[in-house]
Structures are given as structure tokens and as C-alpha cells.
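Every protein chain of the complex appears in place save one, which is left out.
Then we have subunit A:
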Amino acid sequence: MEKLLRDRRAILFFIGPALTVYTLVMLVPIIWSAGYTFFEGNALSGFSWTGLDNYSKLFSDDAFWQSAGMTFKYAAVVTVGQVGAGLILSLMYIFYLRKASSLVRTLVFFPVVLPTVAVAQMFVKMFQVSPQEGLFNATLSGVGLGSHVQDWLGTPSGAFWILVIMDIWRSMGFYAVLLYAGLVDIPEDILESARLDGASGFTLTRRIVLPLLTPILVSSIIFSINGTLKVFDSVLALTKGGPGDATTPLTLYMYNTAFSYGDYGYGSTIAMALTLLSLAVTLVIFRASRKDVRK
């Protein structure tokens, strides 16, 4: 076996097809897209060289900065929410529910497998006011808070928070399972000896469980923040980026610019900015946590 794996031709045979496909569907488009950032135009009208114009345009484009702000705010809030709720759930599974947790785990995980569009439609209907009042507004009316009935998705802050709640609800089950796997791995004798030393509840979690869970926690955070920086489908299905541009993240702005406004060059530039941002954020988290992981 070892002899076979040292054979360059064998290596080529094994990874050649996969590498070719990967190169064609990932690397080539990325390089192509990077090339577009120096041009203006689209496939129909033709392209003209604009040098670094697209990049300088980024800095003075209010819509770009607004989208970037929205993206960061969303990524921060949802990452904290997803991983935080996932952590609390996983601690609950292992220390509180124990053997009975499988039913709860299944129920909490269930939204993960639902299609985003269906979930978004459910939330739209839940918060709507016209033509019929949705569940939320009807409840408000029912308990005598009728004066607070409003078009929740029609206000910028309302739309943002409903989006946040929806995405946390949708994915906390996934992070709970991920962290649960990490918790199961913590040796029982360590917990046992900590308990003998008098640690319990919060102290046990803070001093023993979390430090041992750090590698998985860091992976979860990187996973979550990269997912949320690239959010697209849930926004499109829930608010279409509205009202106005209030909930338009960079991805949607990029899509609109390239495909609706027919400006491939500037769209690619926004995509490039998003890629660099994701890379930077990942590196920052990785650096900050690496010391802990080594300990």
C-alpha cells in the first residue's frame, strides 16, 4: 500500500479526476471572477478595461458600506445566538436531560432539515398583518395589546430581528449536536474528580467543561461566522433584502449588481471584498484561539 501511495502516477490517478473537476468548477471561476474586477460591462454589451476603478468605487459606495455593516451585525448577532443557544442546549442534553435527551435533540434538530424557503414563508405568515393578521399579531390583539399590532417585517429593525430569530431557531439544533459530540468526549473521571473537589454547576462548566470544549467551540464559531457572513437564501426568502435595503447583506448586493443590474465587474469586486473579509475574520478568530487550543 505504501509503495502504491509513493507512486506519483498512482497519486495522479486517484486525485486527477477530482482535481480536474475542482479546478474547473472552483478555481477557474474564482480566477475568472478576480479578472472581472478590472472590467466594466456584461456578456452582452462587452467588457471594457477600467483598471482599479471598481475598487475605488467600493470606498465611496454608501450601499456597499451599509450592506457590509448589515452583514457584520447579522454575523455577530447570529453567531453568538447560534453557538450560544447550541451550547446551552448541549449542556442541557448532557447534564440535565441525560438519557431522555434523544427526543428533545430530534425536535430541536428538526428545523435544520426543513427547506429555508418553507421556514421563511412560515415566518412571513406568522408576522404578517394584511390581508389577515398572522399568529403574532393575532396573539397581541387577543391579549389586549391591539395597539401594538403592526407590520413587523415592514420596519427595518423588525425585519432584522425576525431574520435573526428565524436563523437562530433554524440552526441552533445543528450546533447543539456538534457541541454535544464534543461534550460526550470529555472523560467522565475528570468531571468526577472536579465534583469531588467541590466544583458544580456554573463553576464546573466555566473551569472544566468549557476549556475542554474549546477546540470544538472554536470550530463552531468559525463555521458559524463564515456561514452567516455569506447569508443569502434566508434573506431572499424572508425579506428580499427589504424594506428598502435595510436587510441587504453583501451577498445579495453582489447578486443584484452582477445579475440584475448587469455589472459583472463591480459585482465581482464586491464578491472579492466579501472573500477577503471572510478570510480576515477566520484568521483573527483562529489566531486568538490558537493559544487556548494548545494549552
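Convention: a contact is a pair of C-beta atoms (placed from the backbone, for glycine too) under 8 Å apart; a residue touches a chain by one contact, two chains touch by 3 or more; residues count from 1.
Keep this in mind: contacts and distances are computed from a predicted model.
Within the choices "Thiamine pyrophosphate-dependent enzyme", "Transketolase", "Extracellular solute-binding protein" or "Signal transduction histidine kinase", the name that UniProt assigns to the complex's undisplayed chain is "Extracellular solute-binding protein". In the full complex, subunit A contacts the hidden chain through residues 7, 9-10, 12-13, 16-17, 20-21, 24-25, 42-45, 124, 128-131, 149-151, 153-156, 240-245, 256-257, 259-263.
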